[in-house]
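Incomplete set of chains, arranged as in the complex.
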Amino acid sequence: RDTINIVGSSTVYPFATVVAERFGRNTDFPTPKLESTGSGGGLKLFCEGVGTQHPDITNASRRMKKSEFENCQSKGVKAITEVRIGADGIVIANSKDAEKIDLTLKQVFLALAKEVPSEDGKKLVANPYQKWSDIDSSLPDYEINVMGPPPTSGTRDAFVEIAMEGGCKEFDMIAKMEDENEDKFKSVCHSMREDGPFVEAGENDNLIVQRLAKDPETLGIFGYSFLMENTGQIQAATIGGVEPTPENISSDKYPVARSLWFYIKNAHVGVVPGIKEYAGEFTSEGAWGDNGYLVDVGLIPLPREQRMEIAKKVKSLEPMTGNEL
Amino acid sequence: MNTMNPSITAEADRQDQRAAIPVPQDKPEDTVLEEGKTVGTPFADDPKFKLRNVSVSYGAARAIKNISLDIARNEVIAFIGPSGCGKSTFLRCLNRMNDSIDICRVEGQLMLDEEDIYHSKRDVVELRARVGMVFQKPNPFPKSIYDNVAYGPRIHGLANRKTDLDDIVENSLRKAGLWDEAKDRLDSIATGMSGGQQQRLCIARAIAVSPEVILMDEPCSALDPIATARIEELISNMAESYTIVIVTHSMQQAARVAHRTAYFHLGHLVEVNETNKVFTAPEHELTESYITGRFG
Amino acid sequence: MQTAILLPLVLILALVAYGLAYMRSRAVAAPLGGIRNLKALPFYYAARAALWCAIPALLVLAIWAGFEGKVIQGIVIASLPQDAWPDSPGEASLILSQISNVAAGKLNPDFVPEHIVGASSLLEAMQERSEIFKAVLVLLIAVSGAIFAWTRVAPHINARLNVETTLRRIFFVCAALAVLTTAGIVFSVILETVRFFGKVPISDFLFSTTWSPQTALRADQVGSEGAFGVIPLFTGTLLISAIALLVAVPIGLMSAIYLSEYASKRMRSTIKPILEMLAGIPTVVYGFFAALTVAPFIRDLAEMVGLQASSQSALAAGLVMGIMIVPFVSSLSDDVINAVPQSMRDGSLALGATQSETMKKVIFPAALPGIIGGILLAASRAIGETMIVVMAAGLAANLTANPLESVTTVTVQIATLLVGDQEFDSAKTLSAFALGMLLFIVTLLLNVLALHIVRKYREQYE
Amino acid sequence: MYGMLAIFIALASLVILFADIVSKGHTGFVKTTITLDVELDSELMYLDDPTDADQRSMADFNAPILAALQKHFPDVDSAAEKRELLRMVGNYGANTISQRLKNNPELLNTTQTIEFLAHDQVSVYVKHADNPSYSIKLSERQQGWVDELMEKGIIDTGFNDVLFSRGDSREPANAGILGAIVGSLLTMLVTLAISFPVGIAAAVYLEEFAPQNKITDFIEVNINNLAAVPSIIFGLLGLAVFISLFGMPRSVPLVGGLVLALMTVPTIIISSRAAIKSVPPSIREAAEGIGASKMQVVLHHVIPLAMPGMLTGAIIGMAQALGETAPLLLIGMVAFIVDVPEGFLDSATVLPVQIYLWASSSEQGFVELASAGILVLLTFMISMNALAIWLRKRLERRW
């Protein structure tokens, strides 16, 4: 095999493809083949083993999990280089025709969780809120209707882990739970409501965008790049008053942000031509730098020092130890 | 003359042409066949069917050549003639069964009870309900025997109750001489019958709707003498109230049942006369050679 | 020689064998007084020669192609110094890939170990030799097969029987392929299914009424109990398929009837292919159409008459899916209706039946087996369709019979579970396999039932 | 008349769908170009020898483009403005020059008139300035530049030949559908070559030869069942059997074709059986009565008479296969593949996948490309079916 095979996250896919295409055009290596399998699917394929039938690189919109790392090891995929490439914000947006919304994580939780603390904060009840204004009178007076990714997507994972859990922790009663009964805590914080206001819209974010444009009373949850590309039609809600701008996201001011990654199978370097060069291209300033071409497609760059450090690791293909996870 | 009566296509709208029906000359001519010339007595007073200058073609081939003929009320008329001479084709014009053959074109004037059969506004369904037909090749539906016979009465609503329907079915099968053989297997599929049985079934099916006219294309071809006798008797009985057109190859049969007999030859109607006369003293030499078997 | 060259070559040889055997059989027949004195037509002797020539050769070619790589690789690897021997097949494939990339000049030989470069020239040599051996062997077999068949061109040998038996076996194998496919499907889902039932009890899976894989996001999470109830998925599937069939069957049948019985030839020959295009539009397109045009329209309509409707509704998905499967019903039905002999139509029309009565009472029943085949296909397609439902009916597993609500189907869940972010061992991912297995079993049972009923019905009739 | 109504409904849906696709997709067939007189100055580019790969990788091919643009707008000089100006030309403008020089080194230090693809945002502005569902992301100043260049005829629109001459790209203007077309063609070839003969043979066996026994019943039930198996399950099968078990490569038309063939076979079998059933027994009797063997009856009479129905099965089966995405997902044919495949074992994608990928891309330019892709797919399907339909028409007869 002489073509690099890359699998993994659909969130990283747009960035990786741009790099791959540039790489193919500007070097004599064939253009790498990229499959969008989702982060988990990618890691599964990646960890299946070494050998030409297995991919060389996998992208992920979350960090590899410990269990996944161990799985890799057990299948003989020993040396893996981890590359963090940048950040991605998850935005809550609505149509430009509607008024701009400002939300807090707490409100997000109240609007979308399956169970919320009752008024008196003593016990958990099934989510009673039907209108935004039920949650807070400053919010608009229409039905809660939010379209978001399905449980199978990494975006959903991240949203639940960051936004929902973040909002959820702000309730004392639940925060207490975290120490006593972690399982219970997670199941409360991570359960999205299923009674209608939250609509799982499948993996196609364009569809959500188009729906939002048609219906000003609907909100949608998706990645930053879709917001960037459709600024004419939709606008993002501020969260805790913070706009999802690249600066805010990369500086962690915007609360719902996550990092993006890819993983290299070191055993394949030097066997499949071009892996190192591809990684080099990805981590070149022209690509992931502040003015690099990946910014054009919506990547939010890491701070420069971090980039330099990572690029150095990539050059030396420093393998993960597993302890960092 | 024919040239004065340009033949009119069936498809054209032909209201109010009733007055224009021409009476073709009926002088007999002997040797050469000329289109539209028929010897004998092709016309009748108060006819059931009044057919003038009828021509039928399949694509470019003309199968019926300018035939004019009357069929009287309550008459049994037999069509005879060598195979392929156009008997079936002509018969199928009488209830427009030719419509279902794409390439078939019918020209001329065909009137049933003074109404144009091929009028563009004509309700073909009503026409066929009045003019029933038994086909040359038996074509039972792949249903039970009972359902085959009951089919017509059902669609025309001839029976109010189940028992009425049973009666009609039984009666029709009896008349067609099939009752004894079929009564125990009314529910079995009709295509599993012998050739003759199928033919009688098709006759039963046709008479079950009591049409005014029955067209029969060789109804006895697959029947033994006894069954044939039965059908012939049926025909004679029915002649009291129905008009019957029968195509047959058996001159004996024609002689037994028909009032008049028409002899067809290569698409021409050569001679029409009292049956007696046709078989004893044919006027046209072709007819004579045919009935005496000297033909060809 | 490349397989790509060898394959046509064998076929050409078969053609040659065909021609030679044909001529020989005629030559053999000539002194006997013509081909009537052969046991079979020259065609059959010729066809047998072609079969003899092609089948064994192709089999050998296939086997060779299957093992060639393995054998050569084994030899190449064995040639490496002992300390460079790979520990696992994966590593072996890497080394081989490296070797072949070096051989193809895609990797710079300067940067790879010495022994790899050495092996790469061995690999090239081996490959060359193998190609030659293969070509010689295959061609030899082809030629000897042909010669054998040639010698058996004799008047007393009934080649027709040979050829027909061979053909018949081939036909059987083709039919049996369905069974193999089934086996393959079972094979590809059974392991995961079993593992899934190790995590979730079967009874919960079958009888629980909540489907919510989200609660089992993490293996370390509680609340997976009761979250894998398939009932809402199956009712959703049922609901959407029913709506789709309610749209497709009447429209399809009516169209078929109209096309075959009333429409002019020209019209029929234009409209039929146009309708068939409906089946070929990618489902993504239908999905967008359903989600962005039909679903909002339905919601507005429902709100106008005072009904509560979800913005993603079973109705929208069902309607659009119904349109998509129209051609399955219309085209197949049209074909079989058209195949009913004209004499049946004539028989009915002559009794004064209207065209529609003829259709309903005679043609339709006669064509019924074929029409049912078409509807069956349409239903199958409806059950198996994914994309439209994902986009238009959503993913919410509601247990409802209200077409205005959003529901989800088994296939949608399978697809999202498999395609989305999966963990290799979580109940969530495994449940996709269990769902596939269950759907498979359910449709299988339904089919057994259908076959049974059809049999009964048929027996009654004849 | 209900039949008319039914056809009307079906056709109306088709027309609506089509209108929708065409209205969105016709602009996909238009490309926006920007034609510049570029001075390929070796100093400007830091390039002496265009044949040297190392030098090329260090060279600045953007410089001559910028210089050419600056000739039209001499007052642009801040770095930010320069960057904005350079954004008139698509991302691969520099690549265009590099390739051209590599192939014709003698062009160095000459002035060439080169037609570049305009930047996506320029293209969106040019094509959709008055369409509210597009977001214009050019700055006011850039818009002014574009307007001016359009007046001068430097920016122009034309038929999008790129679409039909290249593989996929992440830049809408550069993206082509040729790779997907070839991939679909190869995949369909495999599918057709397997499913049609196998489907017919199986149908013939079941209708004409199969003894009435349990094995036959079993096969029959299996076939009917396979028709209802969701297509994605066939993907699982392909993954487990062809790729894991047989070790075939991922993402290749051969495997895709095999999987789709397995999926299509039941459709063809069921429709072929219906067609065979409708051949009247009298025809079989007639042939058998002359001494034709069962196989001869089948080959000479039954199959020709049933062929129209079999072709219908093939047509809709293939149409379905041609539009299928889900099973290909699992065998790796849903992938970003730039190179146009050249054989059954090259990585490839297919038309519906390409459409699906474009439809879920965030760039606005892909919306129209997706619709244009659908039109291409439909054209492909129509031409693929035209032959079968023509054949069917010729073979059809009523008796």
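All chains are identified by letter, namely A, B, C and D, in their written order; residue positions are counted from 1 within each chain.
Basically, contacts are C-beta pairs under 8 Å (C-beta built on N, C-alpha and C of every residue); 3 or more make two chains touch, one makes a residue touch a chain.
Everything quoted here is computed from the prediction, not taken from an experiment.
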Given that each chain type is shown once, what formula states how many of each the whole complex contains?
A x1, B x2, C x1, D x1
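Here, only the chains that are shown with their structure count from here on.
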Intersection of contact sets, subunit B vs subunit C, gives none
Least hop count linking subunit B to subunit D through chains in contact:
2
Most remote chain w.r.t. Subunit C, using mean C-alpha positions, is B
By mean Cα position, the chain sitting nearest the middle:
C
How many angstrom lie between the centres of subunit A and subunit B, each centre taken as the mean Cα position?
83
Centre-of-Cα separation between subunit C and subunit A, whole angstrom
36
Chain centre separation in whole Å, for subunit D relative to subunit C (CA means):
20
Shared-contact residues (touching 2 or more other chains) in subunit D:
359
The positions of subunit C in contact with two or more other chains are 288, 341-342, 418-419
Pairwise, the chains that touch are A-C, A-D, B-C, C-D
Which positions of subunit C touch subunit B when the two form their complex?
265, 341-355, 357, 361-362, 365-366, 461-462
Contact residues on subunit B for subunit C in the complex?
95, 97, 100, 102, 124-130, 132-133, 135, 137, 139-143, 151-152, 154-156, 188-189, 192, 202, 205-206, 209, 211
Per the contact definition, I'd like the list of subunit C residues that touch subunit D in the complex.
160, 164, 167-168, 170-172, 174-179, 181-182, 184-185, 187-189, 250-255, 257-259, 262-263, 269, 271-286, 288-289, 293, 323, 326-328, 330-332, 335-336, 338-342, 367, 369-371, 373-374, 376-377, 379-381, 383-387, 410-411, 414-415, 418-419, 433, 436, 439-440, 443-444, 446-448, 450-451
